[in-house]
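For this view, one protein chain was removed and the others were kept in their places.
And then subunit A:
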Amino acid sequence: MSGQPSIRDTFFEECEELLEALVEGLADMEDPDHSKETVNAVFRAVHSIKGGAGAFGLDELVHFAHTFETVMDKVRSDTLDVDPELLRLFQRSGDQLADLVEAARDDRDPNRDIQVVVLAELQKYLGDEDEEEEIEFDAMGLDFGGPLDLTDISDDSSEPSSQMISIRFVPKRSLFENGHEPLLLFDAIAELGTLTVSADISAVPDFDEFDSDEPHIVWELTLETDESETVLHEVFEFVDSLCDITITVHRNESASEPPPAVVDLGLPEEPVAPEPSSDPTAAEPLAKPVAVASPSSPSSAASAAAPAADRDHRGPKPTLRVDLDRVDRLINTVGELIINQAMIVQRIEELDLPSGANLTNELEAYKLLARDIQEGVMAIRAQPVKPLFQRMSRIVREASDATGKSARMVTVGDSTEVDKTVIERLADPLTHMVRNAVDHGLETPEKRIAAGKDEVGTIRMSAAHRSGSVFIEIGDDGAGLNRPRILETAINKGLVSPEADLTETEIDNLLFLPGFSTASEVSNLSGRGVGMDVVKNAVQALGGRVSITSTPGKGTTFTIVLPLTLAVMDGFVISVAQETMVIPIASILETVTPNARDLHRIGLNGEVLRVRGRYVPIVDVAHNLGLERNSDSNGNGVLLLVETEMQELNALRVEAIHDQRQVVIKSLESNYGRIPGVSAATILGDGKIALILDPEELVKLNSGDVAPMPIIANQEELHHAAHT
């Protein structure tokens, strides 16, 4: 079946949505006044996963979902009360379900260690009778609960030879009410062999008493067939309690012998022809059930039907699934459009048209439209951070389990949309930060109580759009950073000099230094050899920044600031050794046109800038890119102050800043290769290619020539160096 893989994909996509609904529902269940519908929704989510998983033969997933669902069903039917412990088990079950789905999707073995434990805990809530009721995995349920008269069933498989089966079929009124049609049933039986049907209409009343809803005909059927009797039961499966059936098997010694005579009921009417399917009209006038007029009283089942008036009818938002490649191609094309537009603008400007000319006005409108298209296309890649945050709630749970702390997670702004790639690449850093927040940030319950705080700690995650950037915060209400200890660790590890006089912010930022780890004994949770420097690198790779604020006794908050999109960025168009280049605005703290008296030489090539009493190393961009610095250019050029991941301030020297504009990022690596100090390229309005500089790397390149001089180094030393 060619469509199979894509249906499988849809299944996993749907699973993700269902798991999301599950997490949401379970969170809502924490509210003691949660509605019945909340429980139903949670149940349905698990149930639907099970249903789909069954279709793809994912037995392990089906089994887990079934157990989960069965316990959930007890809650739904009010035979089990939800307490915090059970809710927690449900949440953990949800986590396991997510794991199983993921494992099935990636076609790998799931981690069964925790799964077994959770499964066992779920089973504790099930009585023996529940466990017995294991679901069947056969393709069709074939059971015949009804009072069928099964004769000779024991040896019906032993001999496939032809046999005569007589069937007495007395429909009940409910047979018609349930949408059955005897003639169609006979058609199905006729397919099994040669069928003779006769109708006993002796019970049909006179016209005056005739009730069209009541079946009045008794049917006698004789079937000569090679099929086993079981097949016949399949045909009657759906009608077993809607009629009285008597089946009698007469084994034929020889199939060629004539069948025993059809029981003659002494009917005035002639028997229906042996091939009723070819001539059903014979019995039609009487047999056609007129079930339409059956205002049978609504049974008790009606009350089970949720009233349609339920206001909770939130149909899924209509969505369109599109191959990501197509979106990326479109984004690329829009990028070209922006470049092309910039070129047109430039050409038109070169024409030097009078201001207010029609063309200029139209051009403005065109620019706005192009911008709208660009934003619209970018929005396609944008996704809410909600699933990412939901994953973090699981991390909080696992981390608090592992550390014996109690923590809850609060999320704010989880509908904030961020580029898909950003979301994907943030998962690991966020996981690490959330783990850290629980492990290092929060105090033990005892300490919290002693400090007069709520025993349960809070991890707060928020997301928001502010001035063209995305802000993501991870905060805890723990003890705050232990600055003396951080400083001590940094000194012991030789990361800062013992005499360094650091501000609080500078101490906090030591956490981001490579190889820094505060946990005095490495805990098995966050001490996995991954430091905050990795987090910082990951964020910077996305063109973002991360910072810390901390208040003793109140907690610590990490703030990640990211660009809205990875495809376009705001940059300064600069010139370096007569080449036009672009530098990301986000990385620039300040631009300085230096006075000669603020520039100081150190050593042979070193140069520093004095800015507000601080000495900042100067990085000559041209020199570090291996370009000849233009000696004619106006003296000292322009200095761009940038901050590196080591929290060092550096001044990048360029010739001039020409413009500030949005540029489309074009990767160089796939076409050209990696150039140190250059992150990508773009195409400017005049059609020229401009390199996009990577300030971080330029500083690193530079440090080969100039001794690293962190701003946290002793000021006296700097002065001394500057004056020798």
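Note that in this section a contact is a pair of C-beta atoms (placed from the backbone, for glycine too) under 8 Å apart; a residue touches a chain by one contact, two chains touch by 3 or more; residues count from 1.
The rule is short, and it goes like this: contacts and distances are computed from a predicted model.
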*Omitted chain (choose from "ATP synthase epsilon chain", "Glutamyl-tRNA(Gln) amidotransferase subunit A", "TRAP transporter large permease" or "Response regulator receiver protein") - UniProt protein name*: "Response regulator receiver protein"
_Using the document's definition of touch, tell me which of A:S35, A:N111, A:S241 or A:T551 contacts the absent chain._
A:S241
*Residue in contact with the excluded chain [from A:N178, A:T333 or A:T505]*: A:N178
*asked:* Using the document's definition of touch, tell me which of A:G52, A:P429 or A:G685 contacts the absent chain.
replied: A:G52
*Kindly state which of the options A:A188, A:V327 or A:I675 is in contact with the chain not pictured.*
A:A188
*subunit A residues touching the omitted chain (full complex)*: 1, 3-4, 7, 10-11, 14, 40-41, 43-44, 47-48, 50-52, 54-57, 133, 135-141, 143, 145, 174, 176-181, 183-185, 187-188, 235, 237-238, 241-242, 289, 291-296, 298-302, 304-308, 310, 312-313, 315-316
